[in-house]
Structure formats: structure tokens, C-alpha cells
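Left out: one protein chain. Kept in place: all the others.
On to chain A.
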């Protein structure tokens, strides 16, 4: 067994150029990548963090915002424990698209998935979406809300740590999370019989 107690999948979505990759890089590598090119397909990163002395492994899927990668992105919604929907606070169009993204999420994602709305690039001067507008939108759609700057590392750590703690909380209150490694009814690598798990009624 690997050295972690919980395993969660976090999927980032949002228009091209809102800063998904930069947020992930900031969180996983502690840097703001200069000249970050558009993501092709979907990027995958892992980071293990510690919360209340428990190791939590986050598998982070950074999807491409460009329209032509939508089919790839869609396939990831279902397995996500948390979805981070991102827009750029200096770009009205990226905010306007949120409804389209929510429609996708409703269609494909598990309805119990933890959803977080993020307004990124707060370091920039030319804000177009006031904070309370984002906040309202998130509230109306039953999402958490956070504003970040990948560039200046504002709220980035907080974003992921909050998600991890909340998922951990959920998992614990559900008894043991159905997806945390130690509680999987089947470890796909062993070939124990189905009945090992069923006879102990």
C-alpha cells in the first residue's frame, strides 16, 4: 500500500487562458511558469499533502480549455471528487461561459461532487468582474467561492487544502470513503473473490 490515507481526484475546468495550468503549477511546483502555452489534451499531476497528520494524495487533472478538447474533458467529470471551475476576473467572456460549463457538469458529473468556483488573476489591475458578482454566482449554484492569483500565490494553497479537507471530512462522515484506498471493496490488483466481501452480513 502506498503511503497515503486518502486519494482524491480533482479536475480543473474553464475557458482557455484563465490560468488553470498556472494554478496547478503554483500549487504542485511552487512556481509561476513564464510563457505557459495552452494545454493540449489533459495534464496530470500528483501532490500529497498532510492535513491533521493524515496524508492526502491529490490527483490533479488540468484539462485544456480549448473547445476541440471538450470530448476529452467530458470523460473526466464522472470520476472527479472535486471540480474546480475557473474564470478570469479580468475577462467578462470567461465569466459568461460559466453557465455553459455548469450545464456540462450537470450532464456528466456525479451530483455529489464538490464544486468550487475560482476567480483567478486578482493581481491584475483591470478587473471586470467585481468580487461580489462571482460570490453571488457561486452561491446561486451551490458552489464554494475563492479568488486567487497564480502569479502572486494568493489563495492557491488555500484552495487545494480546503478542497482536500472538505473531501476528507466527507469521506470520514460517510464511514469510510468508498474511494479511499484502504476501504476499496476490491483492490483491483488482488484477485480475492467477490464473496469475501459479501458473506459478512
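One rule holds for everything that comes next: contacts are C-beta pairs under 8 Å (C-beta built on N, C-alpha and C of every residue); 3 or more make two chains touch, one makes a residue touch a chain; residues count from 1.
Everything that follows uses one rule, which is that contacts and distances are computed from a predicted model.
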Absent chain [UniProt protein name; select from "Superoxide dismutase", "Electron transfer flavoprotein subunit beta", "Conserved oligomeric Golgi complex subunit 4" or "serine C-palmitoyltransferase"]:
"Conserved oligomeric Golgi complex subunit 4"
Touching residue (missing chain; options A:71, A:111 or A:173):
A:71
Residues of chain A in contact with the chain that isn't shown?
9, 40-42, 44, 46, 59, 68-72, 75-76, 78-79, 178-179, 184-189, 191, 193-195, 197-199, 201
